[in-house]
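My questions all concern the structure below.
Shown here: the complex without one of its protein chains, the others still in place.
Per-chain numbering from 1; labels A and B assigned in written order.
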Amino acid sequence: MQAGTGKGDVMKTILSALLFAALAGLGVGPVIADAELRLQRAPIDPRNTSSLQAGTRTFVDYCQGCHSASHMRYNRLADLGFSEEQIKDELIFTADRKIGQMMDTGMTKADAKAWFGTAAPDLSVIARSRGADWLYAFLRSFYRDPLSSTGWNNLAFERVAMPHALWPLQGEPVLEVREFKTKEEAEAARIQAKSFSVVVEREGESGGKETTRYVLQSINIEKPGAINQAKYDETVRDLVNFLVWLSEPNQVFRKEAGIIVVLFFAMLTLLMWFLYKEFWKDVH
Amino acid sequence: MAASEKPPIAATGPFAGILGWIERRYPLLATWNAHLAGYYAPKNLNFWYYFGSLLMFTLVLQIATGIWLTMDYKADAERAFASVEFIMREVPAGWWMRYMHSTGASAIFICLYLHLFRGMLYGSYREPRELLWVGGVVLFLTMMAESFMGYLMPWGQMSYWGAQVIVNLFDALPIIGPDLALWIRGDYVTSDATLNRFFSFHVIAVPLVLLGLVATHLVALHHVGSSNPDGIEIKKVKDPKTGIPLDGIPFHPYYTVKDLFGVSAFLTVFFAIVFFAPEMGGYFLEDNNFIPADPLKTPLHFAPVWYFTPYYSILRAITEKFMWAAAIGTIGMALLIIGSVKSKALRGAIAAIAIALVAGYFTLDAKVWGVAVFGLSPGIFALLPWLDRSPAKSIRYRGPIYKAALALFVIAVFLLGYLGTQTVTEVRTLLAQIGTVVYFGFFFLMPWYTRMDRCKPEPERVTS
Partner (left out) sequence: MSDKQGVSRRRRNLVIGASCAGGAAAAGMATPFAAFMLPSQRAKAMGASVEVDVSNLSPGEKATIEWRGRPVWILHRTKEMLAAIKADDSKVADPKSERKPGDVTPAYAKNEYRSIKPEFLVVVGSCTHLGCSPQDKFQAGKESFAPEWHGGFYCPCHGALFDLAGRVYKNTPAPDNLKVPPHTYLSDTRILIGEDKKDA
């Protein structure tokens, strides 16, 4: 299409644009999280309705005491396969069981501030601000910390004001700390560790010299809870799955509709291409 | 093109009767001929020429989706965030409308930057298109204002703190700053008052200005005719009988049909994003903006939306240390200019300005200069028609110096853009400062390197 000169710079520009776009796609996105954890991909399946239903129950049982999901209407839970009776009888705990109401919480902001120092955030779009992977890590990295005000701390969120709401299920996790001299040793130990673990770099001084230690922090269950570790991970997975659904209930439909729309416009583009070429036969 | 001087266009075809009736009362056919069927555009327009019509299309899309969103959006600090979630969840097709509007904002800037770049590739800003170009830069700045105010609407953490930071820039201006910032905000901090007035500007005031500017831009374009990739003026070689440029083809049907293809291809990509990746990894819809605005808690890291990142990067690069580089640059430029002009008065004036500037660099806060440079960085494009001294317009006939300069400029813009999304470190600040020097060097040194460049002779007729 173009004459020879000028192509080089144009190609360079296009390539850098593609690189920028590729970086965006790969997730080397803008820095927003305040944790330095390398996050594992949350093993959720947004189409698995039984997982979503299990997650709904966990949310309603363990989270809604403090957290609202005030942008979600109860009757929308029917999308997950619940019947109206199930929603009214098993998922709504207010005195007035109206299925058209929003999923608010009983705890007032004033009470939350007095008991925890801060209001528990609304969770309607938490999966969009924090991300599923972070939530999956967060809910599995609580540990007992006698020095904190709630008695709990969290590897993903230092000095979090939230207590470990799921401890009846998980049991009593404690923090186990092991130090290594090299990053490779620490990473190897992390992969071998049976429980949730994280490697952290710590600068320090040893014998008058500055050293970097590699610390493996692991969560270990001291006293078992109602369910074992594998089942607990599944429970958290289902809860995170629900939270992802909660943050955008239309996402499955959006992607399905998208296939049809994009294919249609691709076809339209092809047709318009032929039309354009046909008319331009006249131009020499 | 006064209708009173020319006889009315004769209507032909099956609708001749009614068209004739209209034509005697309203220049419908005359307008059609002047701007579509009888408006001649160069026949060699390529990929880079799609973006003008795409910008118009996307602007209409933003206005339509914006009007629809306004039906359910509540411009009240207590209700704004919830109203957006209401639209996303409870209004039929609300999520689609929202994603089209958010994707459309980024699409406008992608098209805008590509449209601008076309101008730099083919010298579209050169005589006689200076006013067309300057009008375009004004459109660019107006679009930045529009999208900045639009971003406050969801009232998330990014919305709030982005507005807070940018309005505080005005605060940095000497003497008038704090009062000006107070006047813009309508309050002592960004608040409901700010949201309400930004809503009013975003929904009606600035769109009206944009539409007026687009109309002016089109009038300017049609008066001089479009540029083309060879940079030559097609009006110079006309058919002696008809007066039609030999390398021109009527806009309708050739470019209407080509632009239809362009719009279809654009919509394919656009809808792929809307339906499959509306957040675009946090670049189009930022993660932090899904947290409701909290005046008491600044997010640990935040970045402006991607299309502002290069300028944000430049703003952050202007530190106290940078003022030394600025001083050296200013003195160097002053010497260059003085060496190029003959008039003693002008030389004196340049020297005085340079001395005043350098004094200012070390007396006024670096913060003030940061704001000044930040404001200059998008606006400086307007000077291109007068900075470019190359005999050739199109990059196809320019020499290696300009090509290298443009390549460096593009790399600097991408680098600055990327750095604008990241947190501040010493290395990154240094890189941003280098990028800033390259960015402004591209413009300020242009009169000299374009004159030095060895250009190829431009052809008489278009080549492809």
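Methods note: contacts are C-beta pairs under 8 Å (C-beta built on N, C-alpha and C of every residue); 3 or more make two chains touch, one makes a residue touch a chain.
Given the structure is predicted, the values throughout are model-derived calculations rather than measurements.
Colleague: Write down which of B:Trp96, B:Tyr125, B:Phe140 or B:Tyr312 is the residue touching the left-out chain.
Modeller: B:Trp96
Colleague: One chain is left out of this view; which of B:Ala181, B:Leu260 or B:Met446 touches it in the full complex?
Modeller: Residue touching the absent chain, from the options given: B:Leu260.
Colleague: Which of these, B:Phe86, B:Tyr113, B:Phe201 or B:Tyr449, touches the one chain of the complex that we don't see?
Modeller: The one listed residue touching the chain not shown is B:Phe86.
Colleague: From the listed residues B:Gly20, B:Pro250 or B:Gly375, report the one that touches the chain absent from this view.
Modeller: Per the contact definition at the top, the residue touching the missing chain is B:Pro250.
Colleague: Pick out which of A:Asn48, A:Asn75, A:Ser148 or A:Gln251 touches the chain that's been left out of the picture.
Modeller: For the chain that is not drawn, the touching residue is A:Asn75.
Colleague: In the full complex, which residues of subunit A touch the absent chain?
Modeller: So the residues of subunit A touching the missing chain come out as 73, 75-76, 100-101, 261, 264-265, 267-268, 271-272, 274-275, 278-279, 282.
Colleague: Kindly note down the residues of subunit B that lie in touch with the hidden chain.
Modeller: Residues 64, 68, 71-72, 86, 89-94, 96-97, 250, 253, 260, 264, 267 of subunit B touch the chain that is not shown.
Simple rule for what comes next: only the chains that are shown with their structure count from here on.
Colleague: On a C-alpha centroid basis, what's the spacing between subunit A and subunit B, in Å?
Modeller: About 36 Å separates the centre of subunit A from that of subunit B.
Colleague: If you look only at subunit B, which of its residues touch subunit A in the complex?
Modeller: Going through subunit B, the ones touching subunit A are 43, 46-47, 82, 85-86, 88-90, 95-96, 117, 121, 229-230, 249, 253-254, 257-258, 260-261, 264-265, 267-268, 271-272, 274-277, 279-283, 286-292, 299-303, 306, 394-397, 403, 406-407, 410-411, 414, 417-418, 421-423, 456, 463-464.
Colleague: In their complex, what parts of subunit A are in touch with subunit B?
Modeller: It is residues 1-6, 8-10, 12-13, 16, 20, 23-27, 29-34, 70-73, 76, 121-122, 124-126, 128-131, 247-250, 254-255, 257-259, 261-262, 265-266, 268-269, 271-273, 275-276, 279-280, 282-283 of subunit A that touch subunit B.
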